[in-house]
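The structure appears below as structure tokens.
Our next item is subunit A:
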Amino acid sequence: MSAREANIYDRYTAGARVNHWANAIIMICLALSGLSLFHPATFFLSDLFGGGQWTRIIHPWLGIAGTLTFLGLFVRFVRFNLWNRDDNAWMGSIRHVLSGEEEKVPEVGKYNAGQKIVFWVLSILIVLLITSGLALWDSMFREYTTIDQKRLAAVVHAAAALGLIMTVIVHVYAAIWVRGTVRAMTRGSVTGGWAWRHHRKWLREEAARQR
Partner candidate 1 sequence: MSTLQSLDIRRRSATTTPSPQARETLEVAKLIDISRCIGCKACQAACLEWNDLREEVGVNHGVYDNPLDLTENSWTVMRYSEVEQDGNLEWLIRKDGCMHCDDPGCLKACPSPGAIVQYSNGIVDFVSEHCIGCSYCVRGCPFNIPRISQRDSKAYKCSLCSDRVAVGQAPACAKACPTQAIYFGSKRDMIEWAGQRIDDLKGRGFANAGLYNPEGVGGTHVMYVLQHADRPSLYAGLPANPRISPLVEIWKGMLKPIGLIGIGLTALIGFFHYVTRGPNEVAASDEAAADRERERVTHS
Partner candidate 2 sequence: MTNSWTDIRNTDLVLIMGGNAAEAHPCGFKWVTEAKHHNRAKLVVVDPRFTRSAAVADFYCPIRAGTDIAFLGGVIKYLLDNNKIQAEYVKAYTNATFIVREGYGFQDGLFTGYKREDRDYDRATWEYEFDEQGMAKVDETMEHPRSVFQLMKQHYARYTPEMVERICGSPRDKFLRVCEMIASTSAPDKAMTSMYALGWTQHSKGSQNIRTMAMIQLLLGNMGVAGGGMNALRGHSNIQGLTDLGLMSNLIPGYLTLPTDRDRDLDTYMGTKGFRPIRPGQTSFWQNYKKFFVSFAKSMYGSNATAENSWAYDWLPKLDVQYDVLRAFERMHQGQMNGYICQGFNPLMSFPNRAKIRTALSKLKFLVVMDPLQTETARFWENHGEYNEIDPASVRTEVFELPTTCFAEDEGSLTNSSRTLQWHWPGQAPPAEARTDIDIMADLYIRIRDKYRRDGGKFPDAIQNLRWPYLVPHAPKPEEIAKEINGYAIEDVKDAQGNVVVAAGRQMPSFALLTDDGKTSAGCWIYTGCYTEAGNMMARRDNSDPSGLGIYQNWAFSWPANRRILYNRASADRQGRPWNARRRLIEWNGRAWTGVDVPDYGPAVNPSANVGPFIMNPEGVGRLWVRGLMRDGPFPEHYEPFEAPVENALHPAVGPNPVARVFRGDMEVFGNARDFPYVATTYRLTEHFHYWSKHVRINAILQPEMFIEMGEELAREKGIRAGDWVRVYSNRGYVKAKAVVTKRMMPLRMGNRTVHQIGIPIHWGFTGATRKGFGANMLTPYVGDANIETPEFKAFLVNVEKITVQA
């Protein structure tokens, strides 16, 4: 932390950031192309991908890419997202979290319970999405599943996708709402005050490491 100003803490490495934003972009494309097939009103979105046929061709490949990139994130962050007592406490004061009264919220480490929930929800949904997606990918794997299985896969895929989109919306909103968070993923570092306010235990750990 040589030349940089002392009160800044690194949160994400460049690799993590690239991995995150690759996954994010792919997920958005997946959402858009998926939504184009989901409801007539959103079918126009398929023009973003060069028409209906191209959307149907690209979407599965994006699904594969999305899953792989998410796997990268999963491997990187799974150990920070293991549930512990702090998370129960954090959940207990969820009302204060939502109203912004951070001071009434117990201290947490690198990730609070909300972020862990998002992490695990996304993981589960991605698993559901890739399995049901492969079952639906008729142009490649038609003979591997029966029609009834494909019907079930279609419902699972749609529901999981809705879940994923809503979770992502929450994830994005939280990042915008809590000022100073976005820079963590864009520049890789946060201010000391941000850490003090939201992840005090993580601040201590980071500080200790700078001794």
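Keep this in mind: contacts are C-beta pairs under 8 Å (C-beta built on N, C-alpha and C of every residue); 3 or more make two chains touch, one makes a residue touch a chain; residues count from 1.
On how the list was made: all candidates are chains of the complex that A comes from, given by their letters.
Not measured: the values here are computed from a predicted model.
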Subunit A: touching candidate in this complex (1 or 2): 1
Contacting residues of subunit A [partner candidate 1, same complex]: 6-7, 36-43, 46, 51-53, 55-56, 98-100, 102, 136, 138-139, 142, 147-148, 150-152, 154-155, 158-159, 162, 165-166, 169-170, 173, 176-180, 191-197, 200, 203-204, 207-208, 210-211
